[in-house]
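Left out: one protein chain. Kept in place: all the others.
Letters A and B mark the chains in the order given here, with residues in each chain numbered from 1 onward.
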Amino acid sequence: MSDAPEISTPSFAMVRTLGLVSVICGIIIVGIYQVTLPAVNANKKLALERQVFKVIPSAKKVVTYFATPTGIIAAEGQDQPPAQGTIFYAVYDEANKLAGIAAEASSSGYADQVRVLYAYDVEKQAITGIGVISMRETPGIGDKILTDQAFLKNFEALDVHLADDMKALANAVKTVKHGTKTNPWQIDAIAGATVTSKAVGRGINESAQTLLPKLVPHLEQLKNKESPHDPN
Amino acid sequence: MTPTKTPPSSFDEFLDGIWKQNPIFVMVLGMCPTLAVTVSAVNAISMGLATTFVLGMSCMLVSMLRSAIPKQVRIASYIVIIATFVTVVDYAIQAISLDLYEALGAYIKLIVANCVLLGRAEAHAAKNPPLPATFNALGMGLGFTLGLFMIGCVREILGAGKLFGVALFGDHFQPWVVMVLPPGGFFVLAFWLIVFAAFRHFGNKRNAQLQGAQP
Partner (left out) sequence: MSMELRTSPHQHSGRDVPVIMRNVVYAMLPICAFSIWQYGLSAAALILVVTVSCLLAERINNQITCTVNTLSDWSATITGVILALTLPPSFPLWMGAVAGFASIWLGKSLFGGLGQNPFNPALIGRAFVQAAFPTAISTWAPAFSAHRFSEFIPSSLTAPFMTPPDIALWAKQQGIDAFTGATPLARWKFENISASAMDFLTGHVTASAGETSAILILLCGLYLAARKFLDWRIPVSVLGSAMLLAWVFHLVQPERYPSPTFVLLSGGLMLGAWFMATDMATSPVTPRGIWLYGALIGILTVVIRYFGGLTEGVMYAILIANAAGPLLDQFNQPRILGGKRGKS
């Protein structure tokens, strides 16, 4: 094709250059990671605590755990749960008593994932509050899940008790049409924001169905801790 | 006017990036973040500054390494360099504010794919010494920031009745929801493009008239 043969660069030079570039870049990335890590972790912890305090007002301390099919293990500063594990937060009040469990539920809504944090009350075996972590629902319609009092009332005591075999919820959490809620495990949708309401219900159902069977049999482990291990 | 140590063209190039060759309104590059993160002025400025930082640093490095990088692997090298600084910015924003990090979402990582960056590296930094290259890149970055800011302002004022989070019109302001939705980005971008095009149009006309009058 080309009339004048180009001065070909020896492969070695290419490899050398790419290697050099990669080394420089690698050093920069590792450096910035080390520098920012403490601040990033502190930020994450703060953000999580802020969310948890919103759904469990009596909270004083939040400890991250992973629920696995074989038992509960403390997170010890780890970010990702092991295989088949689910992340959840044990929340303790001032007297170091277990005030509740918080966990995240997410499902796709009208625009994007709707991520909510819900509080699970151990005694009532019910969900006692939700807070939105992030969503991009239509302002004025979908974001009513934050403000609509009738909708939030669904989560004062949303029944999620397990079936006798401890394998799944006795009754799946379900979002129903506005005004047709008859059972404590149903969520009354907001008229005009059905898609978002359903996303919340679906997310909570999925999360509760996977988390609670792994968590409830081992609850004593969390309750009887006099001084819960602080991973931070 | 020009800083003493730089060649005379550097400062002009810096200004060019901001106005005459504005990456958003004139070159129409980097539309992905332009449409996606400009829902508020703060988001727009943070995104712009993050991009400016990546632009400046990567162009400087590209320019410094320009004689060492063989032609055949230049794009790969540029991308690696750009990706590095995007990672830097990604961590930095996480460390500064998680809220901002959530608001900007995937678009911080997508700075890698912003054509302004590769365009600058390929068209300018690879052919010029580090100082002018950095100046040019910073000008472009600030031009990009200015563009994002102009869009972000309009969208935040109409879409939320606020500017920098401060309410401007009192409690009863009716937000134009469409402005914070994706279509709003297109509308406002189009509006500014029209304004810029009109400026150029009438500017050219006046120049033509002046030139016609001179001889």
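Criterion: a contact is a pair of C-beta atoms (placed from the backbone, for glycine too) under 8 Å apart; a residue touches a chain by one contact, two chains touch by 3 or more.
All values reported here derive from a predicted model rather than from experimental measurement.
S.K.: For the chain that is not shown, enumerate the shown chains it touches in the whole assembly.
M.R.: A, B
S.K.: Going by the contact rule already stated, which one of B:Leu15, B:Ile96 or B:Val177 would touch the omitted chain in the full complex?
M.R.: B:Val177
S.K.: Taking the full complex into account, what residues of subunit A touch the chain not shown?
M.R.: 110, 138, 140-141, 177-179, 191-192, 194-195
S.K.: Which residue numbers on subunit B touch the omitted chain?
M.R.: 161, 169, 172-174, 176-179, 181, 183, 187, 190
Definition applied: only the chains that are shown with their structure count from here on.
S.K.: Please give the residue numbers of subunit B that touch subunit A in the complex, ascending.
M.R.: Contact set of subunit B toward subunit A: 61, 65, 68-73, 76-77, 80-81, 83-85, 87-88, 91-92, 94-99, 102, 175, 177, 180-181.
S.K.: Which bits of subunit A are touching subunit B when the two form their complex?
M.R.: Contacts found on subunit A: 9, 13-14, 17-18, 20-22, 24-25, 28-29, 32-33, 35-36, 39-40, 43-44, 46-47, 134, 138-140.
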